[in-house]
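Removed from the display is one protein chain of the complex; every other protein chain stays in position.
Then we have chain A:
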Amino acid sequence: MSDVAINFEGVTKAFGNVRAVDEVSFQLPRGALVTLLGPSGCGKTTTLRLVAGLELPTGGRIEIEGRDVTGLSAAERRIAMVFQSYALFPHMNVLENVSYGLLVNGARKPSAEAEANAMLKTLGLEGLGQRLPSELSGGQQQRVAVARALVLRPKVLLFDEPLSNLDARLRRRVREDIRDLQRKLGLSVVYVTHDQQEALAVSDLVCVMRAGKIAQMGTPVELYDDPADAFIADFMGEANVLQGEVLAPGRIALGGIPLDVTMRPHPSGPAQIAVRPESILPQPEGAPGLPGRIQRAAFLGQTREYEVETAAGMLFVVTPAASLAFAMGEAVSCRLDRVIPLRDVKG
């Protein structure tokens, strides 16, 4: 068997004249959790539904675990999916929901219920089997949805924004649970979200999509530290994108002021330069760096946020709360730690 869980080859899905997914090719390694990330309408959900078989592609080829599934319907693909709404059947109790997939695949009722009960136990849902979905909390419903998917021992497990219906506190715990389960069972998972923090937190690989195409794919660290262009730099966390010039390796000019920085290799000449808010450290006036004036200051508990007016433009700055504090109107000098010269100016 190959080590590739999902293989997309030039897959296109067109709705009328609109290409929701446009000649997308990628390979997902087995046992990895891959996030599809992007703004709404970028094609990430359509891509997921193409994997599931809920949409059939208008062109290209899809393989799951080495098997060509391009023309197969969802029922024939041996995948499982956790829906954004959970899609628990309201007229069945928890046990019936979880054993449904086993039953429609031909299992006998007693063995299906035994398996379903075991899975409920694994997910800490024992004792809830006779409840209706409407009698469960949001978090419990989410776990039932996961149990229902896992009980089928799918080759690939798909998540469509599984956390969006949970409150903020629960979200962090559930995403860690999902990650633990995925590691423990060695599942290949495709996970759709529009929340970049969630994506960074759970993924082995992140695939950022834009307008039906893959904008960049890589590990979370690669995407954050080495974004291909302004779109990704801005989408993966905040970034100040400034017009500047690369003078030499490790030396740039912003607003006409030469600065020594850490950066990846980039040819000399005018360039767009992205600077993460936490890579900027305001210091008292006179220190080496980019001079500016504090326009706005806010204290957020763990961090402080500033907007600093400089010759290169307005800078958004985040510093640890323990660092030196500045007041509005104060003149400062901004030390730039690490900058990212962007390859694609147009984005």
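Here, contacts are C-beta pairs under 8 Å (C-beta built on N, C-alpha and C of every residue); 3 or more make two chains touch, one makes a residue touch a chain; residues count from 1.
The working rule: contacts and distances are computed from a predicted model.
A.B. asks: For the complex's missing chain, which UniProt name, "Biotin-dependent carboxyltransferase family protein", "Putative murein hydrolase (TIGR00659 family)", "Aldehyde oxidoreductase family protein" or "Iron ABC transporter permease"?
C.D. replies: "Iron ABC transporter permease"
A.B. asks: Please identify which residue in A:F8, A:Y100 or A:Y191 touches the non-displayed chain.
C.D. replies: Candidates A:F8, A:Y100 or A:Y191; residue touching the omitted chain: A:Y100.
A.B. asks: Among the options A:G16, A:P90 or A:P110, which residue touches the chain absent from this view?
C.D. replies: Of all options in A:G16, A:P90 or A:P110, contact with the hidden chain holds for A:P90.
A.B. asks: Of the residues A:A5, A:L37 or A:A52, I need the one that contacts the missing chain.
C.D. replies: Going through A:A5, A:L37 or A:A52 one by one, A:A52 is the residue touching the chain not shown.
A.B. asks: At which residues does chain A meet the chain that is not included here?
C.D. replies: Output for chain A: 52-54, 56, 71-81, 83-91, 100-101, 104-105, 133-134, 136, 141, 144-145, 148-149, 152, 158.
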